[in-house]
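Dumping the structure here so I can ask a few things about it.
Of the protein chains in this complex, one is absent; all others appear in place.
Chain IDs A, B and C follow the sequence of writing; residue 1 opens each chain.
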């Protein structure tokens, strides 16, 4: 039984709290939050104890922590938690600064404690089925990957301003999916971005719509499309063309009902947003973390994976600004 | 090159005229119609000669006739044409009277001339693909066949009154499909019918909505659903459950475009009616007839097939009236 | 907070145990089973107390019981539990004997305690969405209902022998769906059944494949197709043709991945069986029961509903045996 401390009692923290508590192999012992009332309320609901982060890290009976705090605290907390001997599952991204993330990676590695980054898409049953089929060679050699990832609506501009920008905040998930499926770092990143959904986002220096192309050394390529607004719901799809076929993972619709009338045939929308679409993924992610910790096995998503995805985000940000292709390896040197 | 006379210049006659003229192995020589202006107009358009039916049948250079006249003339024309030595493709149904159809079958057989009945669904590429897969054993032994066949809108009541009723006029197609796919006559026919679309149809003694169940001697079974009104278009589907799987042939939609908005996802309707949906089937039907005549091979759909379908229609009509199951074999004795 | 006793610790009992324990408004207090070890094991896992059924019924602190015992105990337990003042959720069917079920209905009614029958399909999000659209009049007046309900594989013949037969054991769900959607009792039931999947089932006096047609007084009609074997998985679909359109509720597939190769395009199978497909339905069913009990409102599925479905099962059984249509009202008289 894994004794777990949850750092962060916000919206995603509450999701994780339920996941931790429901999993037969883990126990939610304590919850901390900068807003102590939040920690207290969630802890009361979940039968856990509200504590300070320091107290959680200092408690030797706590085996693992799940970090669901704001992004700017991730690196510090990963370092502190691993120093304290905890196994760590940290929400994405590792950090907004690639340099800081790399330093964190080094520091955590020095402790020998396992760190997993919460890229939930890897645990979506549909994407996992696609990845499995690709790995079994069912479509031959992967050649052209295409990721569609549209949010239902843009976040508030106040959030956008501290988010690190679309590439680090939103497309980071898709960079990780691309790295996961292609199994290699691209040698070239080319990005186009624009603020066409909400001019306020542009005024804040960010984009809300973007296309990024990744070229891999062996000739394969990938394209990622992001938009902050798909009014019909959360659009999350993957297509992989290989030498022997095409794999596609489609959206999950709210239900299977269709209606045929004089107006045509209509069906339900995709599940609204990440809490609905990736509900099962969060449970699978946590189960994978628990299994890896218990078996002392390799983390299914590593801190190095988080750093790589961040390097692509950094490269895309630069490419969108300059119009030139960027080699992400150049960002990981030194 | 098959020299062809077309009997009947109505709506379906015009379709066949184009098919005959376009086929590289046939030539549309002459057209007749009770309304001589219709024959003249269509003939002019198609570069054929308007003539009387008698003149067409008497012309030794005419190899084959396609009968697209009103149903009550079919038997007489089949007999006359085969006596005149023509190969015959006749629109369904053979006749509204089962006894008359059987007499026609005997008379035509006596001439030794080939007669094909125009059950167009057998030549629909989708249904033909389903039938092919079933014959190849791809789903094992057929167990439960389900046919959905809805028209977009009911015909005028004036037509209904002379149509022979829904079972002989409309479901006759589905009876043929059931016989074709199951490869046997059912031993029991149970029907339910009602006039719920249009009370005028009920007043005319007919039904507009019906479900017919067929039980086969070896235990397999089939169900046919008919409605005269599916406001979204022509709904033509087949499902066949077998011991090793399920085959489904779906509708053909007007186009492949879908639209996702806040209202859901919408797509195009099924193709509107038989001229659209079975356009390719008419061409394939004619090609199959020409090929069979030219090779002196068996007709792909025989007059006996037309009689069997009519026997099922007769059985269903009786069952719907009495509420009791009817064995169609009892209708074919004597 | 509803204090709940669970009667029956078998496979479906275990599903309900988790549902009761997870629901924020109910508490699983005690579990009984004829096999006391089963009750003990499940109780230990769920943090509940293993007890005898008598002890549970005698405990005034228990507000409600969920009956998940073998069918032949349902009527007795419903009567005992309502006499003991409990609210009851009982698994379907009420009883294999229509007379016994009606007596139970009368006895339970006399206690004034609420009884709900566990027809899980009503709580499937897809079927519920179809029912909601129909009720809102989105396709006009319902005319022709079609239910496809195929199990992945037949049960053991030992089970078949005590099951009451396909119509009472399996199609009972579909009879309830038909009654629920059409909102009326049919005036005529016509059934065809055969044992073509497994001759042993036939030797046991049952059928494994069946088609039942229901004719309603106002002219609407329904057809239900059942097979004990659809090798591709649990096939659970509903179609409703109305005067202004068609509603269809399709299968839930295991995932949304498709693969296109030289062999065609392939996708996942339907979810395997009822535990997978109706997992969410069980939770919604329990939530509806709790809400109804807490608010003293009407049960979403009543004991009368259970009796009506059973009357249709009885009518279908007789029709399949005699080949004649049966009016279910005749079975509910006296």
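In the analysis below, a contact is a pair of C-beta atoms (placed from the backbone, for glycine too) under 8 Å apart; a residue touches a chain by one contact, two chains touch by 3 or more.
Bear in mind that the values here come from a model prediction, so they are computed numbers and not experimental data.
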For the chain not depicted, the shown chains it touches: A, B, C
Per the touch definition above, residue among A:59, A:143, A:200 or A:276 touching the missing chain: A:143
Among A:111, A:213 or A:302, residue touching the chain not depicted: A:213
Sole contact to the chain not displayed, among B:171, B:246, B:301 or B:320: B:246
Contact with the hidden chain (one of A:63, A:235 or A:271): A:235
Touching residues (missing chain, whole complex) on chain A: 141, 143-144, 146, 148, 150, 188, 190, 192, 194-197, 209-211, 213, 215, 218-221, 223, 225, 227, 229-232, 235, 239, 241, 243-246, 323-325
Positions on chain C where the hidden chain makes contact: 230-233, 235, 253, 260-270
Missing-partner contacts on chain B, residue numbers: 22, 125-126, 129-130, 133, 138-139, 244-252, 254-262, 268
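The rule we apply is simple: only the chains that are shown with their structure count from here on.
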Central subunit by CA centre of mass proxy: C
Same-residue or different-residue interface between chain B and chain C, half as cut-off: same
Copy-to-copy rotation for chain A and chain B - C-alpha atoms, rounded to a multiple of 5°: 180
Distance between chain centroids, defined by C-alpha means - chain A, chain B (Å): 58
Set of chain C residues in contact with two or more other chains: 244-246
